[in-house]
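Removed: one protein chain of the complex. Kept in place: all other protein chains.
Chain IDs A, B and C follow the sequence of writing; residue 1 opens each chain.
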Amino acid sequence: MNHIKLLFFATIRDRAGTKSLEMEIPADMTIQGLKDKLSTDYPNLKDSMKSVLITINREYAFDEAVVPSNAEIALFPPVSGG
Amino acid sequence: MNHIKLLFFATIRDRAGTKSLEMEIPADMTIQGLKDKLSTDYPNLKDSMKSVLITINREYAFDEAVVPSNAEIALFPPVSGG
Amino acid sequence: MKPSSRPTIFSITESEIDLNDLLAQITLESTGAAAIFTGMVRGETRRGESHDTAYLEYEAYVPMAEAKMKQVADEIREKWPVIEGIAIVQRIGRLYPKTPTVLIACTAAHRDTGVFEAARYGIDRLKEIVPVWKKEVSPSGEFWVEGDYIPKPGE
Partner (left out) sequence: MKPSSRPTIFSITESEIDLNDLLAQITLESTGAAAIFTGMVRGETRRGESHDTAYLEYEAYVPMAEAKMKQVADEIREKWPVIEGIAIVQRIGRLYPKTPTVLIACTAAHRDTGVFEAARYGIDRLKEIVPVWKKEVSPSGEFWVEGDYIPKPGE
């Protein structure tokens, strides 16, 4: 199992009800797998998983990427700064 | 005769040796006529009269314009601000 | 000029954006021109659905946002190698109408070598890839403003 840290921002944080979580995941889990797990474990997040942006260690990541151990994973909607 | 005020800037002022002059000119004198008069009266200015910009009452003026009475006439090189 | 002598400033801050100070920090002996973009909180919006805004609440994923600002600066330098200094600053927290919230400034020796285009590119890219979000609070409620850009792999 791999230990990872999750960070939530903006609408995703509001739905998760928390800014961050730590969890253990299987060593070969992909971003898609992580989304599926979050949809199951946190039903409030299910709808958000379709359009969420995800980063691994502060770089944008995509469904097929495998989540490395001790990764900092962030989940957020498309950015709206400026 | 018309009374006018002349203002000189930048290189033209350096050559004229003064910032301003007042003079009387014939009532029908044009800008071209004024340039000719200045070339004769102030030989130092002769070379400058080819490329000088001239304004009448703070608007750009051209050779055929007649100089009105009490005009404020300015003579200067192409601008270089910024 | 060595690339190392070209200042690049990028920061997420809760403090007021000081244009005079930032401009001075990216002005070199060889600098003759600067193009600066700032965005402000609009109190009255008339494009799209007309509405008023009491304030905006900005938040950022700070370490990633600063890394992505550096990436935007790197992209600017690659596209416009003559750019001398770059400043990219995003203010966060509760910001009221008329307050500058973001600044992109680029300097160069001359104005005709890309400073305007570089600043424009900078703000466009910031709004695509720098992880900052704003919640709009108005007399009638509050809602998150959502962007629509989906970064591509490698961005």
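Keep in mind that, in the parts below, a contact is a pair of C-beta atoms (placed from the backbone, for glycine too) under 8 Å apart; a residue touches a chain by one contact, two chains touch by 3 or more.
All figures in this text were calculated on a predicted structure; none of them were measured in a lab.
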| item | value |
| --- | --- |
| In the full complex, displayed partners of the excluded chain | B, C |
| Missing-chain contacts mapped onto chain C | 18-20, 23-24, 27-47, 97-98, 100, 109-111, 115-116, 119-120, 123 |
| For chain B, the residues touching the chain missing from this view | 7, 9-11, 14, 53, 55, 58, 60, 62, 74, 76-82 |
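One rule holds in what follows: only the chains that are shown with their structure count from here on.
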| item | value |
| --- | --- |
| Euclidean distance of C-alpha centroids - chain B vs chain C, Å | 49 |
| Centre-to-centre distance between chain C and chain A (centres being mean Cα positions), rounded to whole Å | 26 |
| Sequence positions of chain A contacting 2 or more other chains | none |
| Residues of chain C whose C-beta touches two or more other chains | none |
